[in-house]
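Presented below is the structure to which this report refers.
Here the complex is missing a single protein chain, while all its other protein chains stay put.
Naming follows writing order (A and B), and every chain is counted from residue 1.
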Amino acid sequence: MEKFLLKNIENPDSADINEYLKAGGYKSLSKALGIEPKDVVEEVKNSGLRGRGGAGFPTAMKWKFAMADPKFPKYLICNADEGEPGTFKDRPILEKNPHLLIEGMLISGYALGSEFGYIYLRGEYPDANDILNGAIKQAYEKNYLGDNILGKGVKFHLSVHQGAGAYICGEETALIESIEGKKGQPRNKPPFPVNVGAWSMPTIVNNVETLSNLPYIIEIGGEAYSKIGSNECPGPKLFSISGHVERPGVYELPMGISLKDIIYNHAGGIKNNAKLKAVIPGGISTPVLPPDSIDCAMDFVSMPKAGSMLGSGAVIVMDDSVCMVKVTHRALKFFEHESCGKCVPCREGTDWLRKILERMESGKGTEGDIELLLDIAGNMSGKTFCPLGDGAAGVVTAMIKHFRDEFEEHIKNKKCSLADSY
Amino acid sequence: MITLTINEKEVTLDKPVSILEAARQAGIKIPTLCYHEALKPYGGCRLCVVEVERMPRLQSACTLMAADGMVVTTESEVISKVRRGILEFLLINHPLDCPYCDKAGECELQDLVNKYGPTVGRYKEEKRKVPESHKDQILARNMERCVVCTRCVRMCNDVQGASAITIIGRGDRSRMEPFSSASFNCEYCGNCLTVCPVGAILSRLYIHSFRPWQVDKEVETICSYCGVGCSLVVQVRDDSIKRVIPEMGLGVNKGLLCSRGRFGYEYINSRERLKTPLVKKNGRLEESTWSEALNLVAEKLSEIKKGEGGSAIAGIASPRCSNEDNYAFQKFMRMVCGSNNIDSVSRTGFAAAQKFFEALLGQGITANIIEGLKNSEVIFVVGGDPTSVNPILGLSIREASRRGAKIIVLGNAKGLDRFKNVQVIPPVFKDVDALEELLAGVSRVKGVRGEKLDIDQGIRALSEKYSEKMSLDGLEELKYALLDSPSTSIVFGMDLVQRANGHRAIFAVAGLTYLLEARLYLLSDRPNEQGLIDVGCVPDMLPGGRPLNIHDFKTKFETAWGGSIPDKDGVTLLEIIEGARNNDIKALYIMGENPVFNLPDGPFIKDALGSLDFLVVQDIFLTETAEIADVVLPALGWSEKSGTYTNLERRIQLQKKAVNASSGMEDWKIISEVSGKMGYKMAYSEVEDIMDEIAEVSPLYRDLSYREIAKGNCLWPYHGEPLRGEIHELPAMAESAGNYGSDFYLALEKPLFHSGTLSRRSQALMKICPEPTLKISGAAAEKLGMQDGDRVKVSTSTGSSEVSVSIDESIKDNRVLLSNNFEGRGVFSLLTYKLDPVTKAPGIEGCEVEIQKG
Partner (left out) sequence: MFNETVLKEIEEIKARYPDRRSALLPSLYIAQREFGWLSREAMESVSKALNVPEARVRGTASFYAMYKHKPVGRHLIQLCTNISCMILGAEKLVDFLGTKYDVQPNGTSRDNRFSLVIMECIGACGTAPAMLVNTDFHDNLSEKRIEEILDKYK
């Protein structure tokens, strides 16, 4: 497949605006500015583009909600808080192709009637911060940003807002709180950000990859774009593959490609020909899949049928040297560390689950612990303020579902048989 | 109209509310923990989850708005399990120290666990350990008990506006802390205590001293500190006050309190209370009996009246005493002593301002509801910091700001620093001129109204006096903020009344009120300044604000009281003092006041009172004034007696007796005893009898009764008839003072934690603010080469005092501020005054001061 999102990134100067322009950059912007904003939205609607952050919400629909709100100004925020462990798909865009994102935001801003954009960038990407700021500066110099873009009377201002190490800020309302200078704790919904978002104004929060698809949609047209990938979720998709594969990395592949295909063809199969034990298909918040379940189509609609979720498309591959209790424990340590503390079940549940798993992994598990883990997870699932707690509970439930014997073995043998393998 | 179904019951709502409130309206209780009626919904505890048809997840009832056609279930097997699970989560790290915890018995978590909680614990891991913090003098913090409902933080941020506490960390490491992580160093309103559902924040005043179920009496009463008159509940055990708490939704304060109201009550238990009457013998005050003391007072006053005439006698009433006390006092002075020389320290501010405002704009012009401030589009604050003088009124201004109102300030108002939109700080003592300039500027755009010719004329004179171009930065912005506002409130503090030309400030504020049709609020730092005026403790007016010099009014009262009232208006407070100094006044009767300490130029006041032939002081402490009296009579204090108070918005409220005092007598009773001995019988057996008489004779408080007052909505003009008389000729306005070129000027600070002299007998308030500090600006500190905490000697023409300095960045001119609360170190002993020719208030202006390192 022809690469679009990762086009040109082998060029060491790909982040430079001149290189971007040479490769045909900002042409889609000119094209978009030549048509009515509502027609831009129509193209996006026809493309069938869905949000790439994890929820898979139709982008044009989200836009229309914000546009229907009479309040101005409207804010456009790019969610570059790529924090879901296992995910590193946005990073090549941010570091190698920043103008693609800026062009996407400009197109989006024009369509929405938004004149102010912010890129909420995770604090863990200091390089991307420098690169984005440099790119924004260049874009201002070349009049792609400012009060009269390309002389078309269109205004758009953009700046980077650096996060500071909080996974929860990937959740859009927490992200908005964080931009407003507060703790990143999710807000109550409704009202939704499309009506009452940043600074109480209509706000669109779109993922880096989502926004970066826009120039392509404008370039080839929504209709043509919709033919790429799977029917219900068209377009190219970035997958981050990590763990025990021969060729880990970010791959731009059509949406709906089989997970098995990704692992065995694109990523070169299991490292050192070891035995596959488990795959986390969409970042650690998504339920783990055993080897016999990986022949599934990677898109927002098919993955739930396979017992997991597409999430951010972050595939973590584990061979049989990996202890699943240890992985579960590490995941819970993460969730406990990242729980924002607002709601009781997540705040206390992640702590409790983590403590039990820690005990189990160190050989101090007791009879009934597995049932207790499941019950605690049950008391969290669906009761938390935001999906973070659901994710934590889901990890435990799925791990026990597929690897119960390993948990039992820890309790029975009072130790982890794979403790020293990595 | 919204109709929904909750537990198969049809509920109809006339306005949109949350499911939780809708259920409560229908009598269905949903358990909550992070929800609090005074706070915005949070949705954190998840206890209030309910099932809503066609919604995939359980929904928190506190955050979900009821919508037409919703079908809600609040109790089911699933929901019970969720609630049990939540409570189990809350308990895993909670120390089960209920037998030891002060909150037990009124703990929301305890109650919830009893009703919905798990019966056995499944938690085998180690609990979080956080030692209890006693690093604050007043508030104990136990973060093991904390359930992170954030009610305290939301109260502190969103209601109190102090933003002194926060949640530190995240996830299960979340804990509430003040910025310093030790001392709260806050406004000490204690409203966080009110909303804490568990024993995580406790007041160290009563920690481990009683159990909630041991309270044997609760008395709903009002606070004794300032002119807001907040409602509070006094909890009593064995005839002693254990705790003062507010009640949500009740009174002017609706469940909020300030530091003085919540923590300042213990002064009544002070060991220094007067126990018996004292009589001066051989130059020394000695313990005496009631009959000896009362006989002596009656004898002496009769003698002086006979020899020198009634005008040689004067009385100082008290804005801390009730309407009944003050009514009896003025009646006694007029009918028994034959004198209209009745005034109070309120003349130094409130009474002086009120009189001039009413003369200009009519009676009742300041009778505006405090809550109405919240609905203003612009609030103009001038002459003081409302958040320290009247803290609960200050909260309404902060709330207005949150609702989007513009807060504009002339001069200093530290407590509004984060809430103001525009502030102009004029050069030292030029604020009256700035105010006039503002009025001139407003009138230039808006013109005059043509309704009150005298005011119009005064305003025109100002337009001529000041040029079109404003002399100060920001004044123009202030002007347009006022001009653009569809609904303006003006909050006027007494700092500008206490100026050599304070009457000009009052005229300017009156002019703005008139031109902008604004609502005017006068700050009042004593609980009954308004009531005192209303019941006639002023030299020129009878009860009901009826001028003495209108014959018909006078005869009406003479008929009612059975006797004659002297014709001539009496003299005002400082004229009384000066009269004493000049020997025109021979005898002075002071009820509940301490002029030696509370009036400027303390040494002069003391000297003047010392030259009286006879001085009677009736008080609860042996004050600086009582010390030099001939007779001292022990009175009763707050919570020991009942009576009504009229607050600054003119709401009449009942202050109720809660405990028995071991000694002392009600002020009105002492007065009536003396009166009887002087041959005029006051036929009151109960305090209520006095209110009945007031209701009969005062055209303003007509038909009021305690039963009516207890309803809590006795608001101006009650059933009475206010008088709309206004003056027709403006008094001559004083010239502007020259420039003040000295390095530093001493001025009065009105602190949040103290009020007058009572608060210094409160251990709690003394812990929060143990000693006076000289507040100096950053620039002054630099000039003097001083740092926070340095000891200095402050000297003026009248004396000197040693205090430590504290740098206050909100001071922008060359004034240095000192409070008037601490024994022997009050600022008034260092200040001189000049009487304002119009208002007769003491002008304190241009008092040069020398500051030396001590």
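In the analysis below, a residue touches a chain if its C-beta (ideal position, glycine included) is under 8 Å from a C-beta of that chain, and two chains touch if they have at least 3 such contacts.
Not measured: the values here are computed from a predicted model.
*Asks:* Consider the whole complex, including the chain that is not shown, and state which of A:186, A:248, A:345 or A:389 touches that chain.
*Replies:* Touching the chain that is not displayed is residue A:248.
*Asks:* Looking at the full complex, which residue from A:183, A:260 or A:415 touches the chain that isn't shown here?
*Replies:* Once the missing chain is taken into account, the touching residue is A:183.
*Asks:* Among B:167, B:342 or B:633, which one is in touch with the chain left out?
*Replies:* Within the whole complex, the residue contacting the unshown chain is B:167.
*Asks:* Using the touch definition up top, pick the residue from B:31, B:178, B:493 or B:664 that touches the left-out chain.
*Replies:* B:178
*Asks:* Contacts of chain A with the missing chain: which residues?
*Replies:* 82-88, 91, 122-127, 159, 161-167, 178-185, 199, 240-244, 248-250, 280, 284, 314, 316, 318, 321-322, 326-327, 330-331, 334, 337-338, 340, 422
*Asks:* Residues of chain B in contact with the chain that isn't shown?
*Replies:* 153, 157, 162-170, 177-180, 417-418
Everything below uses one rule, namely that only the chains that are shown with their structure count from here on.
*Asks:* List the centre-to-centre spacing of chain A and chain B in whole Å, with centres computed as mean CA coordinates.
*Replies:* A distance of 55 Å separates the two centres.
*Asks:* What part of chain B is in contact with chain A in the complex they form?
*Replies:* 41-47, 49, 57-58, 60, 63, 65, 81-82, 85-86, 88-90, 92-93, 122-126, 147-148, 167, 169-174
*Asks:* Which bits of chain A are touching chain B when the two form their complex?
*Replies:* Listed in rising order, the residues are 166, 183, 188, 190, 336-345, 347-352, 355-356, 359, 366, 372, 378-379, 382-385.
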